[in-house]
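Note that this is a trimmed complex: some chains were dropped, and none of the rest were shifted.
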């Protein structure tokens, strides 16, 4: 990238001062923009409004203190004095990307990966690689037990001669179901020639698993994750990432109703009412001044300071740094796994689960009490910025009691289910999830115990803990399991198969 | 309408230039305002803030190019030089409206219809009359099969001597249930005399089916539709109509969860985070500049241009112009009907359905592959403004695969249901929808197959395709249907009736 051919005039902010400056755009990016600004105005305008077009990495590196966003100590000199344009990212590390192709004289790759972003944001990338989310593809795809659940949900079902038959789910279905959030495995499937509007016939890579921006996407350079899951392309906006709606995309259903619970909480209420007056761009993010109630990011990710500019909590992209307990997705709530690759976990029965069916923790693989304490304290330092010590402690006592109580309720449901299995009314041999009554059991923990814990953790209670997929439904499900068992026992028969 | 008696001072925009102008208000509207501004401040202030009070039709007609909002070539001269006030609409075509009544010397009608709006907006009115929504009343009320579903849901249920009895739904229930969205049939029921605060005893028409603003309302001039369903009275606002919440009013439930899916999609996420900085008023609507992610209107209705002001897609009020597939409301997804009046459709068995119970299309009544291609391309031109060709194609391949897969799953559910009918466990003779097990079957397609397709189409996947009324619930329902069949077969009895 030689001298800049094009200049954009922008007003931007460094440390609060507004400076009008000319940001040079590289020759290569200028060439990209020549065609793509009319073909893909949505992409180009997004970028023009982004920080990447308004400040050079060199300028970003000059920022000192907590406001600095570039965490890499060194950035290649060729990138330092131009805007972070199209070519700067889409030609980075060309050899590493299986989808690199020749395009108007440039070696372009379609899918920019976290290892590209690492060029400037190394710390965030390192943290994120330890984030359980970065491993979301393998944590599902490489867990044999989860695969039976996945297949029972996504597999194609046919019916013939009174029997249900199940075929494995096809690739396209998997990509837009579980792996929409977990991330797909991208693979180069070939090259195609396509007629283009502006440049005639051109060659492009064919990518299996594309499009996708799931948190654990396996990229074409072998890296894991997609920064764009939250920092939505091509605005790369911290503002968007800090909004709870960003998390909602994957944390909304009954399996993980985080957004719904937040939106109905006091925090969510204040956010909805007041957010118009907040500053979602400020780095660091000042409690009380920039925002008056936390969003998801504030509690889980962001660098927060108090009005004296003392750090309240450090930024982290390894989300469970502030989380002692893992409260969803599994049969029982349990301490967070030590390693982000959860497919290595084995319980005492050798199943790939963090607990036994009786709720016993697979302790070897999970963080210990000391680590839980340290994470709890980290999170509580956020709570304490707006709540006094007795409030904060009271909240946490209730939450940890709720973990205990919901685990106990799930144990009750599981024991009834085990009796159903024992009386050969349902058959656990093939799968734990492919009979109607087994699904009632999974409702109990996957949806209801789950929602109750979210409601407790993030709302201090409320309807998602009672009538909205909460305790009402959890106890109802237990009664229904029990009614089914009683009914079938009377009949001495096997009607489920 | 003679000379204007009253003047309002407003600042308004034509082609980007802000002009302060005096907009004359007709003598008749001035008289209306004299009383109604204190009686109905909500209506009057809404109108004062509307474009209708800030520009005359004559000025609107002087706008050239894509920014022009008045699509009629000629507008009666008497209307051209005054604001579009109360009297301008509510006295239009007095003879055509059954609810026209004498009111302080004027011939007023209560319900303004699309044929009134046509005076200035003829093109939109013509398009909308071909919109399937404009026929929503008859499409439900004139379909005998749908009527059995409607009655099974809305009919009054009593219980006596161990038997359930069903009486037809009353008018008021129908008006606030299905026909709230579909639109009611308005009828003049008589005249009443009422004591008024400001003018003593006055006569007013009594209108059956009122109030209503459903999309397919049958008006008192015989016209179909209500522009106010989206362009909410009396603001007539394009801003409101472009917001996804406008569509939510009728597209929110499990039968048609469009808004929920949108709100949890990446598009919805960006909308929520960024909409504060967008321009919802601009006509035409410039991609990237006025907005950075589509709302419902952007994909389905609005006139969009790129930053070079080239038209990306023409405005249409016939919504399925950009839709090859009809993905909700019926047992199977199918190509869009050729005609907006769907009550004429017959499948091979002569039922008023666009497919057989086996999923076979009633092809005579549905658009063909060529027409589907053309509509797909029209929609894809919107996609391509922000996504490259491989992304767009990948998205559509998954979506059309999902149509196929969900149809296959519904076929499985239907075949089990047919076995249940065959073994005389449930009785399809009277209605397909009035026994508990039949409702489980309708859950499968009316809610779950449905939600999965919306999730695919508008979100590229996500929770509404899996755990939130998605594939988890669809497969669960199939298992439950099968369990019911197995259970009842064992018993050789008929317990459902």
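The chains carry the letters A and B, assigned in the order they are written, with residues numbered from 1 in each.
The rule we apply is simple: contacts are C-beta pairs under 8 Å (C-beta built on N, C-alpha and C of every residue); 3 or more make two chains touch, one makes a residue touch a chain.
These numbers come from a predicted model, not from an experiment.
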Query: What is the copy count for the full homomeric complex in this file, when 2 chains appear in place?
result: 3
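In the analysis below, only the chains that are shown with their structure count from here on.
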- request: Go ahead and note the Å separation of the Cα centroids belonging to chain A and chain B.
  value: 34
- prompt: For the complex, which residues does chain A have touching chain B?
  reply: 37-46, 49, 110, 152-159, 162, 164, 170, 172-173, 175-178, 180-181, 194, 204-207, 210-211, 213, 232, 235, 237, 239-240, 243, 245-246, 248-250, 252-256, 259, 276, 434-437, 439, 446-447, 491, 493, 495-497
- line: Within their complex, chain B touches chain A through residues 263-266, 268-270, 272-274, 276, 286-289, 292-293, 306-308, 310, 384-391, 394-395, 397-398, 401-402, 405, 408-409, 412, 415-416, 419, 455-456, 459-468, 470-472, 475-476, 478-480, 482-483, 485-487, 490
